[in-house]
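Presented below is the structure to which this report refers.
The other protein chains are all here in position, but one chain of the complex has been omitted.
Each chain gets a letter, A, B and C, in the order it is written, and its residues are counted from 1.
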Amino acid sequence: MVGPIYIIAIALGLAFFLGFFGKSLKDVSAFLMLAGLAFMTFISGQWLLAFFNGSVTTQEIFTAGFRPPYSINLRMGYEEAVMTTMINVIGFLGGVYMFKRLKEVGNSAMSVFIVLIMSLNVIVMTRDLFNLFVFVEIGSIATAGMIILEKNSKSLQAGLKYLMATGVISGLLLIGIIFAYYFAGSLNIDGIITAHVGVTKAGAVAVFLIIAVLVLELKPFPANGWGLDVYQSAKPGFGAIVSAATATAGLYVLYKVLPMGGETWYPYIVLIGLITFVGSNLVGTRQKDANRLLGYSSIGQIGLVMTVIGLQPILGSKFSFIAFALLLNHYLAKAGLFWLSGIIKKEKISDWYVLRKNKALLILFVIFIFALIGFPPFPSFFGKYELIMSLVSTENIWIAVLILLGSFAEGIYMFKWLGDVLKDEDQTEESLNISWNKFIPIVIVGVSLLAAGFYSTPYVEGAHYFYFIPLGFIVFMGLIDFLPAYVKNTLSIAGMTYYSYIIYPLVEGDLMRTIFFVIFMIGGILTLIVGYNKKGKREGFYPVALMMYAGLATILTSDSMFGFFFGWELMTAGSYFLIIRGKRSKPHAYSYMLFSVAGAYLILLGFAFAYTSAGTQDLIALKDIAVYTTLAYTLLAVGFMTKTASLGLHIWLPGAHGEAESDVSPMVSAILLKAGVFGLMLLFLYMGQQTGETLLFVLGWVGAFTALVGNLAAVFQEDAKRLLAYSSIGQLGYILFAIAMMTQLGWLAGFTYVINHFLFKAILFIVVGGIVVRTGTHNLYQMGGLLKKMPFSFVAVLIGIITLAGIPPLSGFAGKWLFYNAVVLKGWYIQGVIVFFAGSIAFMYAFKLIHSIFLGQLKDNHRNIKELSPAILIPAYILIGGIIYFSAYPQNVLEPIGNMLSAYFPATVDWSGDGLATTVLSYWNGNAVLIIIVTTFILVLAYLKLITGKTTKLEQFNIAYSAERPFRPETTHVSYNMFAGLNKAIGFLIAPGITRFWKNISDMVLDLAGFIRRLYSGNGQVYAVHIIIYIVIFYFISLG
Amino acid sequence: MEYIIITIGFALTIFGLYGILSQKNMIKIIIGFSLFTTGINIVMVAIGFIRGGTAPILDEAGKEIGKYVDPLPQALVLTSIVIGLGVTALMLAYVMKLYQDKKSLNINDYKDLKW
Amino acid sequence: MGKKTMIALITLALAFVIYPLYQSYNGSETLKDVGQYYIDNGVEETGAQNLVTSVVVTYRGLDTLGEVTILFLAASVISFFLSFSKNDRIKSRSIRSVTEILTTSTQVLVPMIFMFGVYIFVNGHLTPGGGFQGGAVIASGIILMFLSNPRFKLSHKVIQFVESTSGIVFVLIGAAGALMMDGDFLSNKIPGFGFGEVGSIISAGAIPVIYTFLGLKVGAELSNVLGVFVESQSEK
Partner (left out) sequence: MLIVLASVLGIASMVGAYFAIHSKSLTVAIIATGVVSLISSILFLLLAAPDVAMTEASIGSALTSAIFFLTLNKIRQTNG
């Protein structure tokens, strides 16, 4: 084993040695630099490996051969091995990345770089305070030097500000150190810890100065303007080093010296970390410059790790995993993003769309963003999950809430950025110039992130490697993305079928899960069939679609809160990418994501409370929660309602579903929304009995109003797909209302609605989506008369809207029948009336839909239109088969459900007759109704056919007034503003008040961010003043 | 005596800090840093002082007195002085280069990076 | 309230924060453990009678290595500025008239100054002074040469060579300790360097050697920094 001391010897020897080399030998010296960095990595890596195997114990390195405190000692333990390896790896990769630039500037630049990395190693290893000071200074000077690798005035200014700030800071550090020596008689950190200098006032001040300075080195918000300038103006290649390596060392030092002050200091570190995490991310929301934004994000993430360090006494045995997961995640993701920035070479984040020129880099970018926000399967997901669980279960609820707030703020700008990258108008032809030395480090950190996520699994209760199986398949699909669409479609269907087969045993015994299994998996396969309609390669579609289904499958099969949440986030990520594929989807996908992230955090909090009360991660534990019942229930309910788009939380849905691709709309509408319903049902079923009636009552009202507003908005839509989207909101309102009644009948109605909505919304979106593509317009008034051109589509839509409107004989009526029985039995009359009214409105848009598309006059440009392709019609007709079966034999489905429900609710429906359902109020026979109605219908049709000869056939004609075309031709179309009267009467109900509400909130946040960031005046001296003020305030809070 | 000297040290430190924070001329700011570090160095040496002690050189003259001051803070201050020179030189180089850019020594003129 | 008043108040607030430190200082009659240890064992363990030197070079040798590195870094970074724009580096500096006296006296003085510098670091383990002070003295000799002879140009190659060599020797001596003395980096008990008789020039193990190279290195680095500052004096 090579001793860690050789890290210093090699680096310094090499740095001095490079001085011998003239300009002609730059290649040799650059090679030597890389070799040196590689050797340093090797040294720390072999120690890490040895510690990992347990073959060595912590080593103390005594310099000069004397014991501490008489001489300086370094320590190489497991933690130090991890940290130095991290630093050296990023140093080596950074060296590779900046290879050309360093060579250009010359040997001295290489020396400075290698010395910087070495100094960070020593900072981690040293146990001597003054030695720490010396190497911190080395780090500062080297950093100030590396800033000006970017040769412009801005970087010079940043360099000076940085030197000023660190100058003030290190002066104060020196005062702290010398007085620590004065009181403890030692410069050794361990010696000072055992001396307990903090017991006297003056000793406490000395320790305070040291801790405050080390905190300031980590650039806490808001005394960090100088740090931000460094991030913004330095070469991105170097920004990665500052963000990843320097921060790692700084955090470790803080962790190392904190025990000097004793337990009392930890809460203050938590406070500082939280302020930094929330504040920095908040201000970041206003940032347009990519590197500065990364700076804000870096500081935020460092603040988060700082918080965790402060939480060490609270987190106990989980501390190491959480801190390391979050640190590693930041380290890899931020280095990757900075390096990407060096390739993109665009200042504005809105100009990053050039990233789309290179698929691999685009995917890496996405990985980094999702890792930073904490999505699965990245380490931060595991870390944050454990963190929130531990915080809530130790009653540190506000810390958990603030951490989630900060994460959300980070999401605001990260997803904005992601949206810009994925969708922004491509304005240039320029291609990306990528050299291998820049590309490979980014790939390495990206892959490491995935691997790190995978290896986080055993550290979290409830996590299984099983969850990674579909992810592996997704990666495979991503690798074969160059194949034509139909091949990938077939593979996807095969993969999904096989996976469904694997997981079926897991859901088999549970009827509710089985129903959702059918919706998610069978429905998923059916909607995938529609994909055969698409030509070309359809790049990027299959991995994300499968990601959504993988998430849904995980939700279904998991029996732990962790698994559920894992699946939930996976599904959210997949659906986000699906939605953003639509042409005009950017803003809608953005708001979908923000609502989803917020919802997910509520769910996480809810689970955390449940976990606190139940003491286990098992989902089933929700059933008997003693404390926090209402709180957990409410959080979970609201969280799930973001996905079901309940009133107030619905504003993302119309755009997201309406603008999505033609086969994505059915996926997200018919299937994805049911994930929220599944969550709600699970919640209500497990916890509904324990919580008070009031909450259910409120939820019932929310459901009723959601139904009303959704349906009403649908009526006034001119856009066919938006109409269907609003209709989904309304339908999900019914479902919420039905299950909130918490009676057997209500739940039966709810299940019926779930099944129906899945069936008919899938049909409608599949077919209408196909028609929208065929006609080339979303607008209903630009369609018409397609009946003869597309008869099969017409029948499909007809059956769809019959079910939707709840008209006999189809199963929609069954839902209604159960529903009204349930309402009457429950006694929720007023709400019932509202829902009833909403139901009648549904007739109106159903009529508008089918009338505008299929009836009336055929448009000139549609004369040669063809029927939809079989790839669309076959799945639609399979679903129609489902409707017919469910309409004819509802008891086959509903009776088992009723039986299952009777375990939870008193039975109110009797299934004794053959196909006859009886309640105390009335009875209903699905088969009979179907047979009677169909017979009648056929009779009427036959009669009409008989009298057809007597009708007059009219020729088509154009609309013209006095030989003029109307100014806006669409205004004369019957379906344009079809229900103007209704709009006049009750249209105010759907005035965009809720949209305005959310917009006001977001404006307020942005204004606040804009106000706070005025602190960063750009003046280096002001930043120095900030530092002093920060220290003074910190002093008064902690010791004053 | 050492009380007076440590007072001078603290006073210089605070005075230097005031200079750093209040002066607009960048050269003056660096002068402030110079005073700041000088003050800290004085404090450090004063910490190691022992009443009646002599320099920690154990030659014949020193052995006669037999009471020495602490060599450790002195060693630290040596390091600190040299570091101070390095930082000062670096800052001045920055200022020189910035001056070529904008022909101003006023720190308020260098606010291109903000928010 | 003016801006300056506010800054004065903020500075005073900081003074208030560190006031307890000042207040707690009550002189010392006795040494700290560590200081006492150096007094008691320093001469025996390192062979140097100047204990500041033994602390600087041996006990806290790693700090000193870091300190040299800082000077090295400062010199390197400042030399970046020269590569900033090539035109900056003007071949000749402004030629001012230099008095005869200065020129002549420099010719006499500079070698003496250099000798003095060398004397200081060679005797670092015996008398006050050492590598840093000696190096600084040498650098001041260089300044004098710049002042007296406007055409004087520092040979960067020589400076680089001296700096690199002495730096590497320092590191190698340190590493030699680590290799031979059971992992004790920067130990001064390296075979071949006897402790000799305390008080004589050839004593204290590797300390005089280290201090000599340290002095050379510091002298070279400081000269380098000065050289960059002087050479960037351009006529515009």
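Methods note: contacts are C-beta pairs under 8 Å (C-beta built on N, C-alpha and C of every residue); 3 or more make two chains touch, one makes a residue touch a chain.
On a predicted model such as this, the values are computed, not experimentally measured, just so you know.
One chain is not displayed; in the complete assembly it touches the shown chains B, C. Although one chain is not drawn, the whole complex shows that of C:T64, C:T165, C:N188 or C:S232 it is C:S232 that touches it. Taking the complete complex into account, residues 50, 52-53, 94, 120, 128-130, 132-133, 136-137, 139-140, 143, 222, 225-226, 229-230, 232-236 of chain C touch the chain not shown. Seen from chain B, the chain kept out of the figure touches residues 1-2, 4-5, 7-8, 11-12, 15-16, 18-19, 22-23, 25, 27-28, 30-32, 34-35, 38, 41-42, 45-46, 48-49, 53-57, 68-69, 74, 77-78, 81-82, 84-85, 88-89, 92-93, 95-96, 99-100, 103, 105.
FYI, only the chains that are shown with their structure count from here on.
Across the two candidate interfaces, B-C and A-C, the one carrying more C-beta contacts is A-C.
One inter-chain figure worth recording: chain B and chain C are separated by 16 Å, centre to centre, where each centre is the mean of the chain's CA atoms. The set of chain B residues that touch two or more partner chains comprises 17, 21, 47, 72, 76, 79, 83, 86-87, 90, 97.
For chain A, residues that reach two or more other chains under the stated contact definition are 130, 134, 137, 141, 144-145, 175, 179, 181-182, 187, 1025, 1028. For chain B in complex with chain C, the touching residues are 2-3, 6-7, 10, 14, 17-18, 21-22, 46-51, 55-59, 62, 68-72, 74-76, 78-79, 81-83, 85-87, 89-90, 92-93, 96-97. Per the touch definition, chain C reaches chain A in the complex via residues 7, 10-11, 13-14, 16-18, 20-21, 23-25, 32-34, 37-38, 45, 58-63, 65-67, 69-70, 72-74, 76-77, 79-81, 83-84, 160-161, 163-164, 167-168, 171-172, 174-175, 177-178, 181-189. Interface residues of chain B facing chain A in the complex, by the touch rule stated above, are 13, 17, 20-21, 24, 26, 29, 33, 36-37, 40, 43-44, 47, 72-73, 76, 79-80, 83, 86-87, 90-91, 94-95, 97-98, 101-102, 107-108, 110-115.
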